[in-house]
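Structure below; questions to follow.
What you see is the complex with one protein chain gone and the rest in place.
In order of appearance the chains are A and B, and numbering begins at 1 in each one.
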Amino acid sequence: MPAAPDLLLPAEPRQHAIARDLYALVADRPLISPHGHVDPAVLADDAPFPDPARLLIVPDHYLTRMLLSQGVPPADLGVPSRDGSPVEADGRRIWRRFAEHWRLFRGTPSRLWLEQTLRDVFGVTVPLSPATADHVYDEIAARLAEPAFRPRALFERFNIEVLATTESPLSDLGHHAKLAADGWGGPGGRVITTFRPDNVVDFEFDGWPQNVARLGEVAGTDTGSYAGFLDALRRRRAAFIAAGATSSDHGHPTARTVALDAAEATRLYDRALRGAAGPADAETFRAHMLVEFARMSLDDGLVMQLHPGAVRNHNRWLHARHGRDTGGDVPQATEYVHALAPLLDAYGNDPRLRLVVYTLDEYTFSRELAPLAGGYPALYLGAPWWFLDSPEALRRFRESVTDSAGFYNTAGFVDDTRAFCSIPVRHDVARRVDAGFLARLVAQDRLPLDEAAETIVDLAYHLPRKVFRLDREVRS
Amino acid sequence: MPAAPDLLLPAEPRQHAIARDLYALVADRPLISPHGHVDPAVLADDAPFPDPARLLIVPDHYLTRMLLSQGVPPADLGVPSRDGSPVEADGRRIWRRFAEHWRLFRGTPSRLWLEQTLRDVFGVTVPLSPATADHVYDEIAARLAEPAFRPRALFERFNIEVLATTESPLSDLGHHAKLAADGWGGPGGRVITTFRPDNVVDFEFDGWPQNVARLGEVAGTDTGSYAGFLDALRRRRAAFIAAGATSSDHGHPTARTVALDAAEATRLYDRALRGAAGPADAETFRAHMLVEFARMSLDDGLVMQLHPGAVRNHNRWLHARHGRDTGGDVPQATEYVHALAPLLDAYGNDPRLRLVVYTLDEYTFSRELAPLAGGYPALYLGAPWWFLDSPEALRRFRESVTDSAGFYNTAGFVDDTRAFCSIPVRHDVARRVDAGFLARLVAQDRLPLDEAAETIVDLAYHLPRKVFRLDREVRS
Partner (left out) sequence: MPAAPDLLLPAEPRQHAIARDLYALVADRPLISPHGHVDPAVLADDAPFPDPARLLIVPDHYLTRMLLSQGVPPADLGVPSRDGSPVEADGRRIWRRFAEHWRLFRGTPSRLWLEQTLRDVFGVTVPLSPATADHVYDEIAARLAEPAFRPRALFERFNIEVLATTESPLSDLGHHAKLAADGWGGPGGRVITTFRPDNVVDFEFDGWPQNVARLGEVAGTDTGSYAGFLDALRRRRAAFIAAGATSSDHGHPTARTVALDAAEATRLYDRALRGAAGPADAETFRAHMLVEFARMSLDDGLVMQLHPGAVRNHNRWLHARHGRDTGGDVPQATEYVHALAPLLDAYGNDPRLRLVVYTLDEYTFSRELAPLAGGYPALYLGAPWWFLDSPEALRRFRESVTDSAGFYNTAGFVDDTRAFCSIPVRHDVARRVDAGFLARLVAQDRLPLDEAAETIVDLAYHLPRKVFRLDREVRS
């Protein structure tokens, strides 16, 4: 159990006591991480982590965007430039610069995550501040040199039962092959993959024509036709399943779905191959492919995840200088009721389909997402994500969706992170928030303590295993 | 007063004590139920209720949709099929199946409602669980056989002062005539009706042409012309008023209003009679009829209620198998500011009009609904409804609308239910939530206790009587 026993629990004594008891039931449960972006090479190679700044700051766009918002350019924090122009290379100077702006993170989840990571993972007891920056840096650096801080050792210490990474269909899944060979990966393994086909589905993705050509090579089919394209996707799904995948993931600007017939889909695909597809074509094809992937899921059992609503590269200056995934994305209003109707109409009542829907737009919780999840067998609500992955938003999620969806149409916590060392604290935060929410129900005589106890264990452990089909017997 | 004294009250001791005192002021007040869907035959005939499952589960789409969302088909719960194909007929088996899934309702209002109903209405002290299902079933069944559990006896025990049912203009209001003859109905009576004309106003309603023809017959006018249609509606409103109605109710997909001139309205109506009206025509005509009904209200005094924002039959599979009102509806984003402008521009400042507006979209509370209600004499805010009728949403309603609308531009609680036995607990929940909200104002020195006390009685009793014109002297 982490060292801050009262962190995030309700302040009011009676609820605090109940929440603490509930939290104790899950504090030491294994972590189920069915969706995230840890680089599989980290666990396949099990090499020591780099210096503290390169591990904890440079790749964390939550941190670099906040400093950018106060005028600190990402280059000063070591974020690589697209054109190779020099950026800060000294880890210690990056760390000092970051520590100087530590106050910016007061009240943010980043603060919680980093603070607990320093203390619980690295045993740093001195609070971070400009004055302590060097000391903290040295302590972390010393730890990182120890064998106990290699990725696999941390994985064991973190008590992770299963971790899913995310790969594109173009990946040869080599790291996962290595993991499987080492007894860490493959179906039912500790590290599995997830099928994320955005780069071949989205005509607007950088290098789409090259991507579909490469897809054909990797799959051993001709993607010069729509039928061949579908065939290639089916083959890659099979390869991903062989590498342990139990789910696919789809990151789209909207939640739109549409069921085209094969002739219409073929026309769009051919138009894109000719370079003649416009933005509306791209949106329609993305929407159609969601229905197509749902159909494939009926056959191969992959759980679908849909992450809609991000406007990618909104900060164009940032994208031009530092590329994708460096903090320049922003959410937009996301509509689900009409957008998902075609997919739900086709397969929403089919018990073979499982669709986990996420949102960056909390202003759909009670109006759209909870009523849909509480009315369709196929639909589950994913955890608050990205800009919503915070104690406040996790609380609002439970307060807003439980009425119509209950607890059992939600999918459990998903850390969705590439920051490996932050995985424990992220799950811990979710467990604490759920403990607080359930404690209020108990304190207000809305739920008996024994049922709250069963519920929190379900939310932390059994539910994500079930929803993401991680509890299945693996055929050997 | 119900048996769970602390249910839903704030956990913090000081606010709890204040809330308990405030709640005590309204716990035993008569119930005002100005809008709902109880079948008037229940009270007109006063026949014993059917078995527990048929009374409490089969017709409750909150319950059957939640089980559907976890893969239990409505047919297995006895929900009648449209094509007459067999569904589960054994009440006890339905009840057991439901009890097996009772955990799904943790944290939901359905759980609260059913739990309190079992205890307070039927005196069941054993908690519901798969193990106790038969015992609970038998207890309820035994109670239902007693005369004290006939509808009128329960009505007395529930301390309902007035209950409004909802009928279409095609209804002959026969049950209400029976109630009036028995001294239960008619103007100023205990059971009154509400004028709900959707099935003759909405070109897209199943059987619209037959409905308007039938409207002409019931009203004794020729609805072959728009003028005759309006005349028929006016006559039916008069008949409804004679059966005790003090309000009309309008369930529309949007809140749109528009003021057509008679020639334009005539053109649309004639087009619909010819079967040539499209969806846009239907939307325009619905929008126009809201303004037309507002005009009629100036003359006959019916309070208008507007329930916008439901996408009906979103789950098409469910609709195809089991028909309307079985849990397949979902809310959609609802715009009020521009939508209501034509109606408000025409009559929003007229003291003769009273328009109670509801929402399924809480993300309009502070932005649209409260500022409108706090700025137009005619406008009142209806209680959180359907997917929002829960302790959490009732609390958010007060927290979000009181700033701009105060308490006195809200219309009091409305149960809006067809589940007769749940009426007491639904009102009780609203009273407890209001007690908690007011207790916070008192504890934070924002409102003196005596004013909070006056307010909670107003909210529970005086305000709904006034807003729905239930406090008027009835002309004999």
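Here, a residue touches a chain if its C-beta (ideal position, glycine included) is under 8 Å from a C-beta of that chain, and two chains touch if they have at least 3 such contacts.
Computed from a predicted model, the values in this text were never measured in an experiment.
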{"item": "Selected residue (touches chain absent from view) among B:Arg14, B:Arg82 or B:Arg472", "value": "B:Arg14"}
{"item": "Selected residue (touches chain absent from view) among A:Pro151, A:Gly244 or A:Gly327", "value": "A:Gly327"}
{"item": "Which residue of A:Arg103, A:His135, A:Arg267 or A:Arg324 touches the chain not shown here", "value": "A:Arg103"}
{"item": "Residue, one of B:Pro109, B:Pro308, B:Pro371 or B:Gly412, that touches the chain absent here", "value": "B:Pro371"}
{"item": "Contact set of subunit B toward the excluded chain (per top definition)", "value": "12, 14-15, 335, 337-338, 341, 344-345, 348-349, 351, 363, 366-368, 370-377, 379, 398-400, 402-409, 440-441, 443-448, 451, 454-455"}
{"item": "Absent-chain interface as seen on subunit A, which is shown", "value": "4, 6-13, 65-66, 68-71, 103-109, 111-112, 127, 311, 314-318, 327-328, 330-333, 360-363, 387-388, 390-393"}
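In the analysis below, only the chains that are shown with their structure count from here on.
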{"item": "Size of the rotation, in steps of 5 degrees, that lays the CA trace of subunit A over subunit B", "value": "120"}
{"item": "Cα-centroid distance, subunit A relative to subunit B, in whole angstrom", "value": "40"}
